[in-house]
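Take a look at the following structure, please.
The other protein chains are all here in position, but one chain of the complex has been omitted.
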Amino acid sequence: MHRLAVSLILATAAQVAAAAPDPKLVEDLVAANRILAHEGLLDGWGHVSVRIPGTPNRYLMARNVPAELVEARDILEYDLDSKPVGGGNDALYTERYIHGEVYRARPDVNAVVHTHAPPLIPFGVTGVALKPMYHRAAFVAFGIPVFEIRDTAGMTDMLIRDAKLGRALAGSLADKPAVLMRGHGATVTAPSLPRVVGRTVFLSLNATLQMEAARLGGEPKYLDIEEAKLIEAREGYGLARAWEVWKRKAAAK
Amino acid sequence: MHRLAVSLILATAAQVAAAAPDPKLVEDLVAANRILAHEGLLDGWGHVSVRIPGTPNRYLMARNVPAELVEARDILEYDLDSKPVGGGNDALYTERYIHGEVYRARPDVNAVVHTHAPPLIPFGVTGVALKPMYHRAAFVAFGIPVFEIRDTAGMTDMLIRDAKLGRALAGSLADKPAVLMRGHGATVTAPSLPRVVGRTVFLSLNATLQMEAARLGGEPKYLDIEEAKLIEAREGYGLARAWEVWKRKAAAK
Amino acid sequence: MHRLAVSLILATAAQVAAAAPDPKLVEDLVAANRILAHEGLLDGWGHVSVRIPGTPNRYLMARNVPAELVEARDILEYDLDSKPVGGGNDALYTERYIHGEVYRARPDVNAVVHTHAPPLIPFGVTGVALKPMYHRAAFVAFGIPVFEIRDTAGMTDMLIRDAKLGRALAGSLADKPAVLMRGHGATVTAPSLPRVVGRTVFLSLNATLQMEAARLGGEPKYLDIEEAKLIEAREGYGLARAWEVWKRKAAAK
Partner (left out) sequence: MHRLAVSLILATAAQVAAAAPDPKLVEDLVAANRILAHEGLLDGWGHVSVRIPGTPNRYLMARNVPAELVEARDILEYDLDSKPVGGGNDALYTERYIHGEVYRARPDVNAVVHTHAPPLIPFGVTGVALKPMYHRAAFVAFGIPVFEIRDTAGMTDMLIRDAKLGRALAGSLADKPAVLMRGHGATVTAPSLPRVVGRTVFLSLNATLQMEAARLGGEPKYLDIEEAKLIEAREGYGLARAWEVWKRKAAAK
């Protein structure tokens, strides 16, 4: 009674306002899971979600399944309290509140990734600011804050276990494209699934390249914020090409 | 007369107290070998073992076979002197004493890995202390000592060739989750097979991330020991998801 | 009416001077796309082209397809204004002007790659000069300039969107084998397809090795320009062997 297909039947038959999700959207969400796993950005942990177009208080995300193994039948519909619509007793991701609270705070965001991408960890730990190394990661110019969970909850097991912590994280994120989480990982946002996948890939690559540049010395000349705005204004030009390649690689794996 | 199946028949038929090992445990041990090989943490050298539940003076480990090629029929039962139960004349790992002596000294340990994981080598050589970079490697906060074989045996070929060296290593390990071995590798312990695999994966990744952070500069803010305790208290939450992915990747290899 | 086969028929039947491209050349261009994708030097972005022998004002390049997926039927013929010969309404690479303007400015160049190879980014950003680390990258001794798009066009989205920017890039390249593009990538040239692939591979590897050497310290002894000239004079000796392996790996992918 708790899988997507069933919950949709219930939803249609009953009082729930959610429209049936576009199968194309489910397919893209499955692809996003596979791509991010294939690129080493989601492993046994981490997750990706997408807001349902036209139903801003609902989002889709897998039940408690590792990204690499997610299939269409694992996709559930959640409300902004991060409760599965229609209930059910699937095991869920502990940190699902990240998604609900970011969607609540940020109407411009339609897709969210929570990742433990290794190259981002040293930046969260050292507090050295990420800088935009090149045009694919231009959005870094808008600023990537660091979330310190101790400020909200003192000593914890580092996880975003409830709505309160989710709200605190969304507060650190503010109007930025992503937020690092000290000693934990990062949360990345975008207006669409392909863009959140691209941003996660290139945020991680930017971190690696910035670490490389740090040992070269010289006088770094990062992207100017005006350059970043012009790049972002074109909203992911060429991304369709990359998306096609990523999907193919992930499928061939 | 020396393979597991046969030794078990003998054991059952005769005086040996060992219960027949759970086939699921053998399967998990084979999986642990494959996973660690796939992740580049065991190559032609190194090994993983598991204590037999309910029979604390026995453990399972492969005969002298590289981790990547281990199959169920290669698994032998050993006593805490690291002698195969029921004898036999299989070639054995030279350094099997690591396992027997750690199990003897540490009743809380149920699984042991001996690895040459490359990212750990620079820490053993330089004596720079490993620090907990993020929650997946929280146990690093408990301290990772370095074993110096010269203190026990002067100039050697670096191998743990007998019970005496095994005891010395266990002495350096003390009550910690892992011990680096200068110029050699590391020995990692945990209460279960999935956790020892996870600890080996994340100890190695933590080493890589700490080296990256070292070149970034900034003011590192490692996990606090209280955070580490809270994380460890949940005993590997989410590890079942990672274990599933690791097994699948190793099998698909 | 716009694919290569058709445009060639039109070309043959009508007034266009272009000879039918050698199918071997098309095959090699497809292979170059696949090799560079396989080596991680072209992803969803970037492209490779080849000038048509005997028709110096024409070059071959794919339509707007990611390198990894390029097939013979995607190859179009372009003039030096970077317009497809015979028109057509295929989507095209935005930055095709890189190719046309380099071929116009450099009669000695017969193959061009535009890449976002990650190891090159830190050099473009920091302005630290690339130095020739070893004989496979000897051409680095001739000097690898950095193109600053701000000098020509101020704040932009960093892309070479028109012939004017293409000419500015070719001006920075001057008579050198390659030019880095600050915050963007690089453009690499050579007298042939196998050599431009080899140069892209080894320019990127040279960048990695130079970053490694930077942290070792010591007194670097780079290739002398006389050594580079003697190496280059043999024009890619052994390259046929490497080309064979690269093609095979890319095909087996």
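Structural remarks
Each chain gets a letter, A, B and C, in the order it is written, and its residues are counted from 1.
The definition used in the following text is that a contact is a pair of C-beta atoms (placed from the backbone, for glycine too) under 8 Å apart; a residue touches a chain by one contact, two chains touch by 3 or more.
Model, not experiment: these values are computed from the prediction.
Shown chains touched by the hidden one, complex as a whole: B, C. Contact with the omitted chain, checked across C:Asn57, C:Thr152 or C:Thr208, is made by C:Thr208.
Residue in contact with the omitted chain (choice from C:Pro23, C:Gly54, C:Pro107 or C:Gly217): C:Gly217.
The chain omitted from view is touched by exactly one of B:Val128, B:Ala163 or B:Ile225, namely B:Val128.
Across B:Asp108, B:Asp157 or B:Glu219, the single residue that touches the chain missing here is B:Asp157.
Considering the full assembly, B:Asp43 is the residue among B:Asp43, B:Asp79 or B:Glu244 that touches the omitted chain. Touch with the chain omitted from the figure is made, among C:Gly87, C:Gly154 or C:Gly238, by C:Gly238.
Remark: the residues of subunit C touching the chain excluded from display are 132-136, 138, 205, 208-209, 212-213, 215-224, 226-227, 230-231, 233-234, 237-239, 241-246, 248-249. By the touch rule set out above, subunit B reaches the unshown chain at residues 37, 43-45, 64-66, 68-69, 94, 116, 118-119, 121-128, 155-159, 182-185, 211, 214-215.
One rule holds for everything that comes next: only the chains that are shown with their structure count from here on.
With chains as nodes and touching pairs as edges, the resulting graph is an open line. Annotation for subunit C: residues 215 touch two or more other chains.
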